[in-house]
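Right, I'll just put the structure down here and ask away after.
Only one protein chain is missing from this complex, and each of the others stays in its spot.
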Amino acid sequence: MTTVDMTPATKGPEINKRRRVYKPNTKYIPILATLFLLVVMYSTSVANYENFGDPSVIVNLFRDNAVLLVVAVGMTFVIITGGIDLSVGAVISLTTTLTATLLQGGWPPLVVLPAVLLLGALIGAGQGAVIHFFKVEPFIATLAGLFLARGLALFINQKSIPIRDDLWRSISDYRIVLADGVVTKPIAIVALVTVLIAAVVLAWTRFGRNVYAIGGNADSALLMGLPVGRTKIAVYTVSGFCAALGGVLFSINSTSGWALQGNGMELDAIAACVIGGVLLTGGSGYVWGTVLGVLVAGLIRTILNFQGDLNSAWSRIIIGVLLFGFIVMQRLVTRKAK
Amino acid sequence: MGEQSPVLEMTGIRKVFPGVVALDGVDFRLFPGEVHALMGENGAGKSTLIKTLTGVYEIDGGEIKLGGVPVRIAGPLQAQQAGVSTVYQEVNLCTNLSVAENIFIGREPRKWGKIQWGKMRRRATELLARLDLDLDVSAPLDTYSLAIQQMVAIARAIDIDARVLILDEPTSSLDTAEVEQLFRVMRLIKESGVAILFVSHFLDQIFEISDRLTILRNGQLISEHRVEELSQVQLVEKMIGKELAALEDLEDKAQRNRERAAEAKPLLEAKGLGRTGAISPYDLTIHEGEVVGLAGLLGSGRTELARLLFGADKADKGELSVDGKRVTLRDPQVAMKHGIAFSSENRRTEGIIGDLSVRENIILALQATRGWTRPIPRKKQDEIVEKYIKALQIRPADPERPVRNLSGGNQQKVLLARWLITEPRLLIIDEPTRGIDVGAKAEIQKLVAELSDGGMAVLFVSAELEEVLRLSHKIAVLRDRRLVEELENTADVDADRIMQTIASGATS
Amino acid sequence: MSIIKNRLFWPSLILAVMLVINMFTSNQFVTIQNGHLFGTLIDILRGSAPLILVALGMTLVIATGGIDLSVGSVMAISGAVACLLISDLGDQNAVGSVLLIIGVAIAASLVLGLWNGALVAFVGIQPIIATLILMVAGRGVAQLITDGQIINVQSSPYATLATGFFLAVPVAFLIAAAAVALTLLLTRRTALGLLLESVGGSPTASRLAGISARRITIMVYVVAGGFAGLAGLIYSANIKSADSISAGNLIELDAILAVVIGGTALIGGRFSIAGTVLGAVLIQTLSVTVVAIGIPPEANLLFKAVVVVALCLSQSPDFRAKVFGRFQSRPAVEKPAVEKVVTP
Partner (left out) sequence: GCGGSDSGSEGGGDDGKLTLGFSQVGAESGWRTANTESIKASAAAAGIELKFSDAQGKQENQISDIRGFITQKVDVIAFSPVVTSGWDAVLKEAKDADIPVILTDRAVDSTDTSLYESFIGSDFKVEGQKAGEWLAKEYEGKTGDVNIVELQGTTGSAPAIDRQTGFADAIKANPNLKIAKSQTGDFKRADGKTVMETFLQSVPKIDVLYAHNDDMGLGAIEAIEAAGKVPGKDIKIITVDAVKDGMTALAAGKINFIVECSPLLGDQLMETAKKVKAGEAVEKRILTKEGTFTPEQAKAELPNRKY
């Protein structure tokens, strides 16, 4: 094999010169718009509610949504390839149940932790393999995964199981003091680190770029010689792993395991991704967008909590209205900027 | 060269698709340092042969040897690793990624596992410069036209360190200058000992660049020759299996009709029509029965000009009138109501609907004009479809086959049929002969001439200047997204004259 | 051979197996009792009516490449509206008024569908999030209508919707059958089906072919809303009350599952009404079978998982080729004499 030496072309006739095509770089506009709206929403709330300006409101946002954040990050990978993973909530429940059961059974925590994480990754990989090798629709494959994981969890134990392990307890109780009166917990840090890693992987590694390529056009990606199958399986593995990690964080946050834990979390995660500008058709979106999506959902909940006089019916309606307002504003701002 | 052993040897290759034997015992050899043309009509099996080689399809029989060693290639990745670099027929890139990424994805320069974006962009810019392209390599690929995408695909392929380079119709939407650039690069690569497999329906190009050629017909190997052994006529004969019916002299006819057309009623008039960032305001009048050709270089804005006349993009300046009445083309539907039809150059993403059958693809536009409540009776559908399958020689002649499974050229014919059955008053065709074989190309040209005789106006966009010259009554020349000159296609107008205009940038 | 290749062969087979199981476990599979049909099979047919209706609408939405998560909430709203109005009637058995009220409830559902469609087509919001809004808020609205309580009605014409019989056949089943017929008519006797598949297959190409993707999109959401509303009426008529909290809860998942089992791809394009109906009946039969063979509640999901896994694998041609491939006699092919996988 020889390397081709292509000496630069002798300058062709003048007419052959190509001009650069300048186009404003529009790819960050949706994210910026989302961020902007989020800030607007936050400041309005600060003006309206007592104590909303307390820094712990923001800090708690990360801690309360740590699990969702981690799960949504995994989901982002899957959605960027144009897939979907409905099993994440169930994997959380399986992880928490299994963790609690094993810890109760006296297993050492340092064995339990990697074991459940591995299990999550394996479930993900299994789904990915079915999707890739047998060309089963991601929706149906991961729905089967959902039934299987939650089914297993319910089968192991229907009841909620308290975790009394010292390590779990101490991580759960460990307080990280950020400022006077503002504390957070390790799970928030884990979530943020996950986000950072994911962002780096998506933007700076071959794997990350393959994820985008497959989402853009899987057939082309295959013809371009990219490892499509491997990458597809890998994203579901990542998602499964993130779900298991989310489950672990959950079990730390609540020091318990329960087979119905994380019920419906898949939809929350998908919604967070989509609100953050990740396209369900694949090929486009950023982890940062997902983070914003999670924060939007979390902020809406916080607002409802501070409002404090809504019954269930009205809180649903207000969530819908806020979501609607947000999405429409996002569309308008994005469209204008483009 | 004869003494050398072939770098690639395929023997007895067989590939069967449900209902079609695409390849039937085909042998093919490729020697180092040669450009080898693979010839054949649309649907002859060229692309399929290439795809069996790169492992996209599993072969049903036969043997492939690379460098004398029998191999089984499991997929494009393995093919690439084995030193086979390919540009597939339909541009297969990820348009959501940037230009630079499309060139380097899978082979990104890395340090500590981290992609070096700066280095990648720099190298992409350099590489494209060798093809004489100056693009913003960090812009997403979908902001560029199909022709540029094709160049990017070529850039990707030639940068891969390979011993076999496959180019499946790389020139189908390039114009002369780009083709020249490409050939220059191909010669360089060839000299370094790489074997090149080249597919094109442009016979001139074949005779210019190739050393040897292999001819396929109906999935069967016909023969293998040195280029010098054959004349164009002989080649065509071997490809289609019979003598090519003598073409009427279209050019003369165009001349004869020119004056008639110019005197006819103006059908469509654009005044100062334009769109920011796409095309500067232009004036253009198209008369009934007139064929207007658009000439210009790659990226000169021909497509953009045409799209405004169909409402595919919305004009933000100027005005347009049809039959003397002002109209605003909000979207294609409105244009269709005024009898305008538009066949896009980008058949894969803007043309065919892959899942649907040939029949459904053909009647789609006609059905759209009728609205969903008035379906075209099935019997009538079958009639129309059968007629056009015959007229345009769409193969396989099975109306119920998903259009995705047709060869590229046949897909193009399906699109043409889609618009012809709507009986438009103005037919805008952007690169209608892209990827179409010699025989069919002649048929299409004839068809355009006939349609214009029958009073249909045609706006004809083609990268092939000759074709434009042969058919058009009037030629509009574009440069830098600006209509620079409009000239009557009189006898003294030729390719040089137009290239001159493009070069000088004269304004009319 | 060719029948096995049909996508719907395996789901049909699984359905048949489950029906046979039910035949053995049930006291009566199909009998005539009090002049109308009765038995497990009839229960299944009647019970699957709401899911069939919802899945029909979902099929059309999915064919255009969209998705509708709000169907459950629409069901809740339509049931709530109907029951609230009926409970205010002087004479709950007045057929005319009940019919009118049913009309009002369906009209409301159509409006909700229109809302979804407008968000998707005009505002350009991704379908999943556009319909999520109504999914969340809609149930709140339904709760407001019923004031968080279950509204009971004592209207026999209304109950007929779900539990009545016409010519010995359950009315609910007839309604579903009529909806299927209507959908088939709409999509296969007009050009709607083609246009839908075209929009779902490639929106850009469809636009350039002069198809008004917008109008089509809005239409399918409206139809989906209407069918969901009808399903909500049957659901509430079945229990003679409006339960705004549980009506249609999570039905969107079942509906999507039915559509996918039926062979319609979630990315849009080709769709199959027959497949969807089969999928819906299959899901209903599955839940009946779970009870009939006495699977303990904590194992329900595991059982379901096994069936869904079996289903999706059996439907995958690649799975069949890879696993059963060697058992099938294939046309003899000559394999390359020497095989060697290339590595760089």
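As written, the chain order gives the labels A, B and C, with residue 1 at the start of each chain.
Note that a residue touches a chain if its C-beta (ideal position, glycine included) is under 8 Å from a C-beta of that chain, and two chains touch if they have at least 3 such contacts.
Computed from a predicted structure; not experimentally measured.
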Contacts of the hidden chain among displayed chains: A, C
Among A:L86, A:V116 or A:I161, the residue in touch with the chain that has been omitted: A:I161
Sole contact to the chain not displayed, among A:T34, A:Q261, A:S284 or A:Q330: A:Q261
Residue in contact with the excluded chain [from C:S97, C:S241, C:T264 or C:S316]: C:S241
Given C:P11, C:G47, C:G113 or C:G279, the one touching the chain that is not displayed: C:G47
Absent-chain interface as seen on chain C, which is shown: 25-28, 33-34, 39-40, 43, 47, 143, 147-150, 152, 163, 235, 238-241, 243, 245-247, 249, 287-288, 290-294, 296-298, 300
Contacts of chain A with the absent chain, listed as residue ranges: 50-51, 54, 56-57, 60, 63-65, 67-68, 154, 158-164, 169, 172-173, 250, 253-264, 298, 301-302, 304-306, 308-313, 315
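One rule holds in what follows: only the chains that are shown with their structure count from here on.
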Distance from the mean Cα position of chain C to that of chain B, given in whole angstrom: 44
In chain A, residues with contacts to at least two other chains: none
Residues within chain C bordering two or more other chains: none
Chain B to chain A touching residues, read off their complex: 54, 56, 75-77, 79-81, 83, 86, 88, 92-97, 101-102, 105-106, 108, 110, 113-115, 129-136, 138-140, 143-144, 156, 158, 161-163, 177, 180-181, 184-185, 188-189, 192-194, 277, 297-299, 480, 499, 502-503
Contact footprint of chain B on chain A as seen in their complex: 1-9, 12-23, 25, 27, 204-206, 209-210, 212-213, 215-217, 219-227, 283-284
Contact set on chain A toward chain C in their complex: 130, 133-137, 139-141, 143-145, 147-148, 150-152, 154-155, 158, 267, 270-271, 274-275, 279-281, 311-317, 319-321, 323-324, 327-328, 331
